[in-house]
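Excluded from the complex is one protein chain; the other protein chains are retained at their positions.
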Amino acid sequence: MTDGNNDHILRSKEISFIFDGVSVTGHDGETVAAALLRGGITHLRNAPNSGTPRGMFCIMGACQECVIEIDGRKVEACRTTISEGLVIRRVPDV
Amino acid sequence: MFDAIVIGAGPAGANAAIILSENGLKTALIDEQRDAGGQVWRVKSKSILKAPITEAVEQGDALRDRLKSSNVTAKFNCRVWHIERQENGHWQLSVVGDSEKKLTTKALIIATGAQERVIPVPGWTLPGVFGLAGATALFKEHMMAPMRRTIVAGNGPLLFYVASETLRLGGRVSAVISLNSRMDWLKSLPAMLSNPALIGQGLKWIFTLYKNRIPIYWQHAIKAVEGENTVDGVTICKVDQDWAPVAGTDQYIHGENLCYGQGLMPAVEATRLAGADHHYDEKLGGWVPTIDQWGRTSMSGLYACGDNAGIYGALAAPIRGSLAAEAVCEDAGINLKKRVDSKKLKAAKNFGLAATALTIPRSGLEALITDETEVCRCEGIIRQEIDFEIKTGAQSPNAIKSGTRCGMGPCGGRYCMEAIALITQHRTRKTREEIGLPTARPPLRPVTIDDISDDLDYDDLPIPGVSPL
Partner (left out) sequence: MMPIFDIAIIGGGIMGCGAALRLADGGMRPIILEQGDIGQGASGVNAGTLSMQIKRVKLMPYAIRGHEEWQHMGDAVGFHKTGGYTLAFNDREAELLHDRMSMKKEAGANISFVSPKQLNEFEPHLAGKVIAASYCPDDGYANSSLTGQYYRKKIDENGINFIEGFKVTNIRSTSEGYEIASNGRTVVASRILIACGGWSKHIAAMLGVELPIRARINTVSVTERAPRLISGVIGHATGLLTMKQKENGTILIGGGWQGKGRPEEGRGQVSVDSLVPNLQLAKFVLPALSNIRIVRSWTGFEANVPDFYPLAGALPNRDNAFILGCVRGGFTIGPYISKLMGDYILGKEPEMPLFDPARKMEEGKLI
């Protein structure tokens, strides 16, 4: 994701969180989906049966493709906001 | 107990809620987003501290301000997962994300908006493919455009908005691939002239694309999305009048993102779960609740307004919200000063219908779904399995679902049932009305048991009589 030449957009301070063991930075209060996209991480999990890679798709909480795991709970990356030190992991393949 | 609850805080629902509350009805407004605005006036992320004001932001902020100064009980980050009609005719909503687990109301307005139609093609499941409407959510909420090169494909006006907005936000666009021909657009112009301002906006989008030398492929479709773990590019082809692929016209276009969608469909899960009658009307975007001109459904106390009751678009939405509020007030015996300008509504509706007309699925689309294409994203069911099921006698979405698991995953069939219907239509020559939809089931969104229940002592479980010996 890019802000391109949009210097006139002022964002909140950068914080870091952990995605599958890797530290990723994002702006405080943005969604996990936005922060991961900014960090170039699009492959969030593998589909059952076909095993094909999946990432965020509808970005409005309907398709369930961007589901991630926080504290053992499955949540949609597009509807969950990041905070400093948040630990996220990929949903393991079943 | 509320007098009225509105599900969906977009321009239709939020406006309805404000009017109801102004007329003395105890009203709640529920939305799964963190504030009102819906998709069209989606509220910015808290991470955006300052940004240029656009028209959508202004309109959204105005709505949010009106809501804040009203008496409406707003419940945001709140999801409805079940809707039940009680014996006394009241409605009970089961919700997560609120201090209450159940809410009851005398009148229920459903204003859940639209959902995207996305035709499956090989590779559409790759990370880096987003819905067109999904891309707009990124723009509006996070003021971000996809990084690296973006291909924008599908139909209708959203294509040009997404492409030009990507550029405005500093992104790069490889190409715009439009199923619609230039002629399709010319034909729709007279109806759209009812709103010169929006026509002007559309022309501005297209001008931006020309200025940036972005190639527009008219009457072309995505044939396949290429890439191993993410998108590398797309193969496109020409399509005929019916949007069927034309052999020997393949071209390859590089790009790392694909924003892809074929128009909007009414999001009818909630009205269907509530039990209202629905019918199929392609002009309105697909299946719609059967309503009167105010938005009364077939069930007393249940109303629908906004795009979920037919894709008339954002201009018509607030007016339709007013109409539904009028109906609720009238049915509650409150004399409401009529505030709907029917001329304005008609103009808005005509504009919306003209835009929707560009996205009505055509018979050739199903040919883009190849044998090996994953139709059901959740369960990984490919077209071949669906064809086989139909060939061996399954004639309805319920039967296809049972036999293949297509539509049984977490999205609840939202992203495969349109393709299933197109395939069934092609194979059986039945009408969409005859094909129907699978039975509506709760929850409206996946929920955990912890989400919907409190911890309970075992001895407090309300266990009814044991089964007979």
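First chain written, first letter: the chains are A and B, and each begins at residue 1.
The criterion applied here is as follows: a residue touches a chain if its C-beta (ideal position, glycine included) is under 8 Å from a C-beta of that chain, and two chains touch if they have at least 3 such contacts.
Note that the structure is a prediction, hence the values are computed from the model and not measured.
Student: Can you pull out the displayed chains that the omitted chain is in contact with?
Tutor: A, B
Student: For the full complex, which residue in B:84, B:184 or B:226 touches the chain that was left out?
Tutor: Hidden-chain contact among the options goes to B:84.
Student: By the contact definition given up top, give the residues of subunit B that touch the hidden chain.
Tutor: 82, 84-85, 92, 94, 102, 275, 389, 392-396, 398-399, 401-403, 405, 408-410, 412, 439, 441-443, 446-450, 452-453, 456, 458-459, 461-469
Student: Identify the residues of subunit A touching the omitted chain, counting contacts across the whole complex.
Tutor: So the residues of subunit A touching the missing chain come out as 48-49, 72-74, 92, 94.
Following the convention adopted for this analysis, only the chains that are shown with their structure count from here on.
Student: With centres defined as the mean C-alpha position, give me the subunit A-subunit B separation in Å.
Tutor: 22
Student: Report the residues of subunit B in contact with subunit A in the complex, numbered from low to high.
Tutor: 32, 39, 45-52, 115-116, 125-131, 133-135, 137-138, 141-147, 169-171, 229-230, 374, 377-381, 409-411, 414-415, 445-446, 448
Student: Under the stated contact criterion, what part of subunit A meets subunit B in this complex?
Tutor: It is residues 1-6, 8-12, 26-31, 34, 37-38, 40, 42-44, 47-65, 67, 73-74, 78-79, 81 of subunit A that touch subunit B.
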